[in-house]
Each structure stands twice: as structure tokens, then as C-alpha cells.
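A single protein chain has been removed from this complex, and every other one stays in its place.
Moving on, here comes subunit A:
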Amino acid sequence: MEKNKIIDCKVVIIGGSAGSLQALLQILPFIEPPTSFAMVIVVHRKNSDEQTLEDLIALKAKIKLREVEDKTPLEKGYIYIAPSNYHLLFEKNETLSLDTSEKVNYSRPSIDVSFESAAEIYGSALIGILLSGSNTDGTAGLKAIQKASGMIIVQNPLSADMPFMPKNAMLNTNPDLVLTPQEILEFLKEINKA
């Protein structure tokens, strides 16, 4: 595995849909606050779910959660969650922008939109991880990350509640790694030391 990709990592972006919360809860509570990267989470959620996901993650994770508002600066050592009903985008000056334009893959936030935008800004300093889910969102985003020399990881479909999304990604991209949530955790601990 290319070591330099890991050492330079500034952003770890994780996408998921149905079944991804279980995976996140196997990972996030056990990582120490990262010293060199920020974590961004983009999951499909109900419009009515305004805060519950944020509250849950804030409660479970050791890493501090930063509320995402428009133009919130993206800083290492924090977790950011795409708010419901907005697409989350990345700006050159390392702030986050929100966008209410039409849904993509029936989703807002859409994983593809955020992955593509992050790839534009962070290139090889980005690691994209796609978790469980039952639609095709995320695949095009992973492609964009790979094209921009970032690293892509897909949850092992055998370990996913809803294997369709990771399977679709494996069929259409060439992931650097295919890992179970436990292995994703080990991987993130490792790069956190790097």
C-alpha cells in the first residue's frame, strides 16, 4: 500500500446509507482525535432527522464534533457531518459550503457530490471510504477520488448490512482496500500514528 498517500492525508471522508450507522459505531468511538486530518461524514438521512445523528456521534466519539454551517472552516482533529437536506461542498480556502440544489441519486446530501468536491480540493491528500447502503450513490465519487490520486476504501460487502452500495463500488472502481469495519478502524488508527 502506498505509504505516502497515508502520511499526506488531510481529510478522511466517509459515505454511507442504510446500515452505515452500525459500521460507523464500530469505528468512531475507538479512534483518538486525529492529529493530522479531519473526518467528514456524509450519510443519507431523513429530512426530519435534524440533529439526532450529530447528537449520537458527539456522544460516542472521542473526536470532537464541529457543527457544520455554511463556510465553517475544515480543521484537522474534528469530525464534520453533512447536515440533512443540503449538499456538502469543499472550497479552496478550506471551508465547507452548503448547497440546496436538486437531489443527486435521490439523495441530499449526496455522497457523490461531496466526494467529487473533496477530490477537486484535496486530491492525493484524501481518503474516501464507502460503507453499507442500498443504492448507487458513492461510486462516481470514489472514481473521482481515485482519478485525483486519492485513496479509496470500500466496506467489505460481506460485513455490510446492505451490501449493494459497496458491491456496486467494487464493480465499477478499483478500490485500494476492501475492509470490514474492524479493519477500517485498525487502518485509521494506523494512519493516525503515521
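Before moving on, here are some points about what is shown:
By definition in this document, a contact is a pair of C-beta atoms (placed from the backbone, for glycine too) under 8 Å apart; a residue touches a chain by one contact, two chains touch by 3 or more; residues count from 1.
In the analysis below, contacts and distances are computed from a predicted model.
For the omitted chain of this complex, the UniProt record lists the protein as "Protein-glutamate O-methyltransferase CheR", which is one of "Protein-glutamate O-methyltransferase CheR", "1,2-phenylacetyl-CoA epoxidase subunit B", "Branched-chain amino acid ABC transporter permease" or "Oxidoreductase".
Across A:L25, A:L56, A:L98 or A:V178, the residue that sits in touch with the chain not pictured is A:L98.
Checked against the hidden chain, the listed residues A:D55, A:D70 or A:E186 yield one contact partner: A:D70. Seen from subunit A, the chain kept out of the figure touches residues 68-71, 83, 86, 89-93, 95, 97-102, 113, 116-117, 120-121.
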